[in-house]
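Here it is: the structure, laid out below.
FYI, not all chains are in this one, though none of them got moved.
The first chain written gets the first letter, and so on, giving A and B; residue counts start at 1 in each chain.
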């Protein structure tokens, strides 16, 4: 899938900051020298970020050929070749670091997303991401979350209403806030409300929230909330969620569990380019 | 210190991806409502990224006032307020996530840099970063490394020559490569050469490398390399370095140890905005 304009602009910035006025070391290599390399997974991982990797080389030198041996979202064992690149040696080396910086981070996100989605497998609960993404990389990270088998939350501030405590005060109460949102937001967007205690639940449902976020609640309270709601709204668990808590949360019956760690704490996967002699 | 053009452009992208055509939820708050919040450290950390945080609000709404209670690079205990923001409530909320996404990541880098620099304290060895930075955030991450007490390696491909294995083949040997580099690179830039085994050391020194990178060597070999070099070149240890290996590496006598983890594996620090009632 082609990248959106923001992702392409981010890659342009990344190349500018790395290459600047020119790559002093690649300049030592004769202009006509060609090279090739294989992309090797040095750990188990989920492959994600192919389009970003492609775009780096498209911008550096469109004559570089990138071939993928595996699909986006593939579960890859350590030691597997996932793709190859070939073309002018200078261009290959100049783009290497930026291409890997992106790919490694995105495979890291996908790998964590897979781990998370496996933890709730067999339940109807979906693990979703948050807006705690790396600045400029949101679209690419959200695609990586999907590649790993988890789901997306809203993309940003513009495609969903999520009313929090600090909004409600300024708006004159939950009911007024939701009514106001129905007037302002268009009719393809749902309204979510964050609550911090069980006693806020029924008023939220009655005010007409489509989705209710249970912020930092314990498992017992979540279970009680699911029973009380009885399908009148969707429920999302949120707050400091880690992979090992996922299975228990899913069992409470909530519809979604959002997990900032998918994008703010995923560790870059170890992938390297192995150069052919 | 003001941010460079790339960092400002990255922040513009980050705001665009989060706000898009408009913040649906903040739009519910009356335009004239004002608010304020304190920035609270929810863990021990090193403060870094103040300029990025400032720039977010400068772009969102220049009437928002950001006040810092502590200097860049301050060592901060959990529970400390590090700054305050005040201004139109809509603007404060609209910028919150992007500002925090940046600040948390940069404090994370600075905190890890501090841990690393403490590990080599008392030796003459410097911990330096690498080009394994988050795309678009290099300048900000490198500033955070310094704020944490560690040091920078070259910024990119343009301000230092670093000749690796895959360059040397294409260039016809170490000696030819370095001679060629002296001709192409300007006289304020040094030339570093990566070696993978001890027997490449003496030829590298003789070829005139200013700095020699000892790639993935064990402690004994590093020690031997320091002795053999005897000050004729600077030595940099590199390859899968973690904080707990730093002290031992520093003791070998190498001048620098580079550590990709500073920027690719630092975990976002926990900082939040606490809204005033």
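Just so we're on the same page, a contact is a pair of C-beta atoms (placed from the backbone, for glycine too) under 8 Å apart; a residue touches a chain by one contact, two chains touch by 3 or more.
Since we're looking at a predicted model, the values are computed, not measured.
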Given 2 placed chains, full-complex copy number: 6
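As a convention for this text, only the chains that are shown with their structure count from here on.
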Approximate Å spacing (C-alpha centroids) for the pair chain A, chain B: 23
Residues on chain A engaged by chain B in the complex (per definition of touch): 6, 9-11, 13-14, 16-30, 33, 35, 89, 93-94, 97-98, 101-102, 104-105, 131-139, 155-167, 169-171, 177, 180-181, 184-185, 189, 264-265, 267-268, 275, 277
